[in-house]
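Take this structure first; my questions come after.
Only one protein chain is missing; all other protein chains are in place.
For chain A:
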């Protein structure tokens, strides 16, 4: 709606309802929910026919929803507005509908028809939003409608709608899981989609609906790898996670051999206690691996697809999105050979600068990684140092990482750092630090005594928590070598008077009990004190008192018999049944009675058995059986919907399943066939449009680097459209394929010097050969190409390759034939000897500039070039000078459609001189050009000698100033002057530009009204196919084809040579050959003339 009409409405309405409307705050939902009359008010506003009132009402309702207030009673009133014209009202109604449809299913059905209508809308964005809302309405009854809509949208020509279809799949699946089979079909179809827009969404749908159907991925694997970098960031995360799982099922473990090699030399590992278990695991693995390796004895060669994945994900480590970085990191951790995993460390450390929540998750994963691959993070040790401002959660995780990273070389630094942490004010953190010191002490033997000493000193700390924690840790350490440390035990016995923390008291008691033989004098005294305070102790302490009593009774019954019995009696009447139980058990076991069984004999053995020292190990050990970065890994528990990370297969599954059949049309040699394919499948042309821009973005880079001004880059691009550059880059590619390092220059020079037909033939042969090879080279090329340009999708490459080939392989025979025919129209008997191709001599002229142009071009540029189709063989010649007026000299000209390299604003005109006389013509040159104002001419180099019966050709450039006025020239020989004029057809006053569909549409939108010319026409039955139209239009005007999503439209774009105004041509075909020609051009004169020309070309 327009603002002015709303304004008027508002003016009229303000006196009656509007006043009341502003009287209260729209956000304060409380008033409304408490008062139902207000709701009536809202209903009234919704029923009114003024958009502003409706909008106001909807805003209030949404505010209510946002605060969690119930607004469901307004449903009927709101649903009525679903077809409202006002966009914002409509959007808010959608919000409401999606929120409450589930509760009011019947009423919600009223809105369905609106969406169904929307699904048919010509605007892709409206189609998409209709599908989005329709699929968000959770009403079971419409499942079939949704299914149908999704299926239809999945083959929509707009990638955006297809993306929405992919989004709708999980919605429908959660609504009705029985649709799974049908949905899988849709997913399969969408997985084949080649646009980056769809890729992320469909993989997400795949993960939610059928993650087990890994077979669906095979055919799309390489495509997904290649598209990855251009997919939006959220899609990247999903795809990478999925590909990790996929790779685990399809490739061999790259570290298999290494782990075998390490088998002998893993001495450094067994050094640490914490690694023992891991080693056991590893040994098992190794045994398996060994068996496998023995069976095969084959050196490991990484599957190229495996390599492709690693290579294409690596740049994403530089993403700004932490989730993407983490996804790549886990992929490398799970899939990469050991030597390569290191690259992720730097990126992960970078994430530590991010928000604390991000740090939290990253540190969790780093902690797991450090256990398996310690070396990776060692250089970044200091990045894990703790700051006093870190939240405790982060501090504790950093501590964990530091502990995992500790080894003999860095332990002194780490311990010094730990010491400062002890002084922190955050007591939880201090406790964790003490634990960490304990772990370092158990892991690294050399520092055990140092740590123990330090911890003992902590026992005199004023903070009880610190002391308690130290006691617990010391207990664990002492267990390792108790005999040396009786003085520490004595010291700790003294602490029982002061320490109140139950865990610490219990630990001390246990220590004294366990090593009572080392402290024979103190132990009974401790028991005495404990017996006194027994009733006030915590349960955990009571149990340890019982333990102590029992142990003392067994070793020193003389002194402690009575005490023990006293304690046991106290325990007998304890409130806690556990303690009563224990007391009864101990009494039976240690106090010999006549009833006591055989067990009491072994009481001492039972109680004072040698206990293994505790292993202090990281809570993150073995967490890597969960896929890193996943929720399950973070929680260390399987979350719903978690897909297990499969083990590596013993033997690699058949890698050929990933081979994509070379799409049929790449094989067909003639362009016609390919065009027909395009007509059938709008997908391809579409994907062309998608992948095109990425290439163009690249090429822009290149051209920008090669030349400073935009026009230059334009020129180099358009020059690459010429056949010569095709040949050049073609030969370049050939060389590359053959791995011969020959420079492009040389290739061009070759074609410069030897223009013999032999050379031509040889080339042709090569090309044909290569075409035959095509099917096999595709995979090879992929390798080499994706290295150079990762952004180009696999398909566009192969497509482009074929395109490159098609025109080239065609050109040599064709021009000859055509030329013959056309010349004969002019003059039959004269033209016999002039069969030598017209094109080749020009290359001599152009080659110089071509060389420079080519230097600036990379492969991706030449990929772009052929997408503009130049009807090279059908150049029309015009007569400049008839042989009769020219006294034997006849001159013809044609528009070669080459860019004129000395001056980009000029149109290149090819002149063909034929000397039909019996004498030779000398000093052919141009003179005294009479031109309209503004026109400029670049003369052709003088032809010094034209022998009788010979032909020569030359190129000149004319700047026609975008007008079809003739350029009047004077052609001179040594003897004569001829006045000639060259009049360009309007179609030659432009050069093609490459636009994407979107750019085209945008530009077209800006060239409406006067600048748009439309003409209806009826196409001849024979020429209704797309190819014929393209052929004819491009013959009539020097334009390039614009990729287009719909199959009944052909679009072309170009710019006028001088002013660079855009020329856009659209041919829309309808039923029965009815077609509509639209030309948009800023220059109306050009537009009008072009319409005429094209009309003529199409209806001939």
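In this section, a contact is a pair of C-beta atoms (placed from the backbone, for glycine too) under 8 Å apart; a residue touches a chain by one contact, two chains touch by 3 or more; residues count from 1.
Please note the rule applied: contacts and distances are computed from a predicted model.
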Which of "PIGP acetylglucosaminyltransferase", "Histidine-containing phosphotransfer protein", "AP-3 complex subunit mu-2" or "U3 small nucleolar ribonucleoprotein imp4" matches, in UniProt, the chain that is not displayed: "AP-3 complex subunit mu-2"
Residue among A:996, A:1034, A:1058 or A:1078 that touches the chain left out of view: A:996
Omitted-chain contact residue, chosen from A:141, A:599 or A:639: A:639
Hidden-chain contact residue, picked from the options A:237, A:459 or A:546: A:237
